[in-house]
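One protein chain is absent from this view; the other protein chains keep their places.
Each chain carries a letter (A, B and C) given by its place in the written order, and its residues are counted from 1.
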Amino acid sequence: MNFVPNTKKEREEMMDFLGISSITELFEDVDAGIRNKDDLKLPEPMSEIEIIDYLGELSSSNHNMQDFACFLGAGAYYHFIPSVVDHLLLRGEFYTSYTPYQAEMSQGMLQSIFEFQSMICELTGMDAANASMYDGASALSEAAILAAKYTEKKSIMISKAVHPEYRHVLKTYANAFGLKILETEMENGLSDIKDIKTKLNDSCACVIVQFPNFFGNIEELKEIGDLAHKNDSIFVTNVVEPISLGLLKPPGAFGADVVVGEAQALGNPLNYGGPHLGFMATKEEFLKKIPGRISGLTLDTSGERGFILTLQTREQHIRRERATSNICTNQALNALAATIYLAVMGKHGLKEAAEICYQRAHYASKKISDVKGFEMRFSVPFFNEFLIECPKSPKEINRTLLSKNILGGFEVGKYYEEMENCMLLCVTEMNTKSQIDELVNAIAEGLP
Amino acid sequence: MNFVPNTKKEREEMMDFLGISSITELFEDVDAGIRNKDDLKLPEPMSEIEIIDYLGELSSSNHNMQDFACFLGAGAYYHFIPSVVDHLLLRGEFYTSYTPYQAEMSQGMLQSIFEFQSMICELTGMDAANASMYDGASALSEAAILAAKYTEKKSIMISKAVHPEYRHVLKTYANAFGLKILETEMENGLSDIKDIKTKLNDSCACVIVQFPNFFGNIEELKEIGDLAHKNDSIFVTNVVEPISLGLLKPPGAFGADVVVGEAQALGNPLNYGGPHLGFMATKEEFLKKIPGRISGLTLDTSGERGFILTLQTREQHIRRERATSNICTNQALNALAATIYLAVMGKHGLKEAAEICYQRAHYASKKISDVKGFEMRFSVPFFNEFLIECPKSPKEINRTLLSKNILGGFEVGKYYEEMENCMLLCVTEMNTKSQIDELVNAIAEGLP
Amino acid sequence: MKLIFEKSVSGRMGVTLPKPGVPKSDLNIPEEYLREDLNLPELSEIDVVRHYTSLSLKNFGVDSGFYPLGSCTMKYNPKINESIASFPGFRNSHPYQPEGGSQGALQLMYKLSNYLCEITGMDAFTLQPAAGAHGELTGLMMAKAYLKKKGEERKNILIPDSAHGTNPASSVGCGFDTIKIETNRKGTVDLEALAAAADENTAVLMITNPNTLGIFEKDIVNISKIVHSHGGLVYLDGANMNAMLGIVKPRDMGVDMMHLNLHKTFSTPHGGGGPGGGPVGVREFLKDFLPAPIIEKKKDKYILNYDVTNSIGRVKPFYGNFGVMVKAFTYIRMLGSQGLKDVAENAVLNANYLMRKLKEDYLLPYDVVCKHEFVISGENQKKDGVSTMDIAKRLLDYGFHPPTIYFPLIVKEAMMIEPTETESKQTLDEFADAMHKIAEEAKTNPDIVKSAPHITPTRRLDGVLAARKPIVKYKPSDSDV
Partner (left out) sequence: MKLIFEKSVSGRMGVTLPKPGVPKSDLNIPEEYLREDLNLPELSEIDVVRHYTSLSLKNFGVDSGFYPLGSCTMKYNPKINESIASFPGFRNSHPYQPEGGSQGALQLMYKLSNYLCEITGMDAFTLQPAAGAHGELTGLMMAKAYLKKKGEERKNILIPDSAHGTNPASSVGCGFDTIKIETNRKGTVDLEALAAAADENTAVLMITNPNTLGIFEKDIVNISKIVHSHGGLVYLDGANMNAMLGIVKPRDMGVDMMHLNLHKTFSTPHGGGGPGGGPVGVREFLKDFLPAPIIEKKKDKYILNYDVTNSIGRVKPFYGNFGVMVKAFTYIRMLGSQGLKDVAENAVLNANYLMRKLKEDYLLPYDVVCKHEFVISGENQKKDGVSTMDIAKRLLDYGFHPPTIYFPLIVKEAMMIEPTETESKQTLDEFADAMHKIAEEAKTNPDIVKSAPHITPTRRLDGVLAARKPIVKYKPSDSDV
């Protein structure tokens, strides 16, 4: 199969029109010396029947959260996705279109992007948002760059309670962009305010914390924001589990200047890590510094409301080396999923989902803490993730759990040496009480 | 969840407008004596998360052909369905619409029905077809009724080589409609022409055979049709595995007056037996006798081509007791699936599929016949189903096969006592050579 | 728009299939049985996708907007139904696979029957019938078999004149004669007419309640008594059950047998005309006549019982439109008892609200409280030369699907409007607005109504031409009609 509609006859007609007798003639500008001599060494082509078989099997050899009680989160969340989301996403007019350059033919995407921006602003308490970013980590990195450019400072202060892989990505970007990273310590599962205070200096373009942080804990945004502002640094808040914003006050209410993050949790499947959905929202004053697409409201020649990509002079295709960012293709369809998700969940649904997550997570944390040898590592308010200190290696525990079709928590020792015996558990509305009880039993069983 | 959008406030506004203070007032015409006193005794309502869990489990407790090598046919076929079919079927404009009574707003369904009719005519070699029937069996029964009305005769001659459950349904209909069934015998897996000749008489409204017949064998349509016509009976051919028509001459070419059948094989999933897709096609002269919807070509007021439900005076909503049939809701979406399927398979695809079915079935039949004790019961040309005589009970063999994830053939003894040791195997393009080889091995293994 | 055939290009391919992969056998089919040509279209996948995408854009469904087609209960079809029906164990299960591997399906059907019994008060259901009309036929076949068993040769089926066309069509199909019962001025069955018609020849009364005027037959208990007193059976056309869910059980109305339309009341999508589901429920004494097989529970196993003493036999191969049952099951389990009652209440509230609004401009022939639907008449507008057909076509310009028109037959210029519970007050208000505007237009600018529709993909289509010179399949020469 090559998905080429033209038949031999049609090709011949076209060649006649061009006055050539073989398509090869169209490649004469490619030096014979470099042209492929052999066929590509690829497996034999497959028909649709065969590929379904083949990839069906490959897919089956992967864990699939539907078959497990999943307590794994740590930046990728197994939440409920109302079936209406996928039904609408699969409309060809959406997913086979591209960036809405031609506004009059793309009002569907443009309006939905505008709605996405509005919802993100509402969730985060910000004034403006873009159409999406690759993921939470690149959004965070772009926020750091924005801050550095805006303040003309070179240091990025970031808490160790921010998702480790986000910090890795930030480091990669910072290396390239010539920025310096200043990591701040933690204290009882929260960003250590004293350390922030100590380390803050004139070179700090921004202060970045995560809310809830990597350990599910609710950072003291107000205090941190005030410190940042007092230092003339931009206060950036990273949100990776946005369902929490159904329950928590938006970062904007604590003075965040820029809120970035990952919105996979909103209507997007896990997809083994991607595509997920980065977002960036800012206060009004940063509007013209935002990277990426922005849909804006305008009028047409007959005075009717419509939407169009706006402030494009920020972007690479106009401004080239002076663009705010190089981003072009983004995560539009994932943003559409989030938009539809938030529309159908609505005000009540999102609040309720957050409440269920909270309640079930706290039930789980209590029950697990009741098991001898297991202890909550921190004693601060958390949302739906919590760190448990285990009496033996989390790896071993996870292996036992797996044999009972339970996917245990994230082994944080991978990224935090000092927490080698700790496991980060995540509970969502997908985890029933009986799943939690089974988890607790399974954990208790394995003990001496 | 009740899927009711109106809020309490809106309901109150509406009640105010109506001058009532409770919805119950709208039910005062329902005698209090018969009104439900108690709530319905139904299980507690489930949220979407819960119902997915619950029915996901129920679904898993069912065999699913994807997990098996399936050699079961006998009127319901596991064929390839190009994924494009379902993608298009899931467009809400199609599946949430109803019968296209309002032509100007329903050109999508009307044109696709017209295309369906045309494709069915092409496949069967007929002049006219309707928009669909419930299934092959009701189509066959309606054909019998049509013949009886048309000829004003009361006997329906039908071959025992027609699908037994179709004959059961026909019997049920015949009882009600006051028709007499005359079953004719088989000879070496084909309708016994001598028996037909002997039994044909003045009262025979029609002669019905299946092509290929229930045993996969290719009936001698020409001879049977000639006999029917010589007797002034209508010649009805039933097609249950229409993929065969990619390879076989259409019944119309042998003089069939009416071709009915089941088109599930064309793009429709098994669905544990339904919804499937009945069809009826006839020669021109029966056009005004056809039951059900028909889409016809016409013009609009500006002279443009369009489609509209036509010849509605045949139908129950106009003609009531004098209608050609009582059918109203039919299998429109299944017909659309078949239409899209045939469009994407096209001339070459259908031929090729038929060829693969034929080749693999014949390979399988040969290999199995090579196993000691197993024999082809008949020695006549067949398409992709064939009857194997087994050295021990087919039930037992099937049990062994099942343990190896092979779904064996249909145990025809259920309906044909004299064939108690026989198994009807079906091979399609979904059965790879290695599946067939495994089947043969598994069969051989179980032998002494 | 071109037909798919007209887009065909010789040699074009839409799929690739695997190689047969087995040693090639010679075709042992006689030459004269082999097909020579097969004029199916030749297209690539992109052609097919664009063609049917475009066709969908010329179609209107509940997902597109308000669809108050009376008698059809065009309610919203929750997307979860579609997702669940396509679970592989449902979608890809073979009807002849072993019972042991079909426990999920059998359990679902068994339970669904029980839920329907609870909702209607009936004692047993068959899920075989594929649609309402199929259910009617099944029910009447059972009635016939039952009477025959009793040795009675009753010939008549009494049918109110407001009944759906399938009722008389099913009756004669079963070899019965039909007797029309008149509707009285209140829009319900005329008791006297019924009493006069009912006699020892009465096999069955087929009644629809609420009837097709949307009015509840408040004398239903008496009606049933009259029929029963003559030894007849009461058959309920349950297509309008949406208004009655959780409110009243047909059994308590005196009904002996009935069908339900899964594709109406239980929100399985209408699919552009089907598939549907028309389960038939009966009282205990008719149970033995149900089509075989029936699903039973034996210990912890669900089984198919083919041994039904007086069974009329099968009405369908296999077990019915299982895929449709999955959706109805999902719906019932998501709503539960209270949810179903909400459905009925809100359907009735919506209908009454809209009826009252439209009454300002249109004749309301039966001005009583309605149930799930109501019938207005375009007779006022007819005086200005604007017919109900014109009004319907004009509604297309306003972006609404028109009501059912010219039915029931007993109302002149009828418009039968069923808003359903899944529509909001806003939508009803918008529709009422459009209807009001059309009523105004009928007075001030009747031509714009008579020449409607104006903004649909085609202008008004000529039904007479289509019937006079029927073209019902593609022939290359017709393509430029």
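The rule we apply is simple: a contact is a pair of C-beta atoms (placed from the backbone, for glycine too) under 8 Å apart; a residue touches a chain by one contact, two chains touch by 3 or more.
Note that the structure is predicted; figures quoted are calculated from it, not measured.
Considering the complete complex, the chain that is not shown touches A, B, C.
If you put the hidden chain back, the residue from C:35, C:79 or C:264 that touches it is C:79. Within the set B:87, B:160 or B:319, the residue that contacts the chain not displayed is B:87.
Touch with the chain omitted from the figure is made, among A:69, A:137 or A:368, by A:137. For subunit B, the residues touching the absent chain in the complete assembly are 1, 3-5, 7-10, 45-50, 82-84, 86-87, 92-93. In the full complex, subunit C touches the omitted chain through residues 9, 12, 16, 44-47, 49-50, 53-54, 57, 62-65, 76, 78-79, 334, 422-424, 426.
Convention: only the chains that are shown with their structure count from here on.
No other two chains have as many C-beta pairs in contact as B-C.
With centres defined as mean CA coordinates, subunit C is found 46 Å away from subunit A.
Centroid to centroid, with C-alpha atoms defining each point, subunit B and subunit C lie 20 Å apart. Among the residues of subunit B, those touching two or more other chains are numbered 48, 56, 66, 80, 82, 87, 90-92, 429.
Shown for subunit C are the residues that touch two or more other chains, namely 12, 15, 17-18, 43, 45, 49, 53, 78, 80, 82-83.
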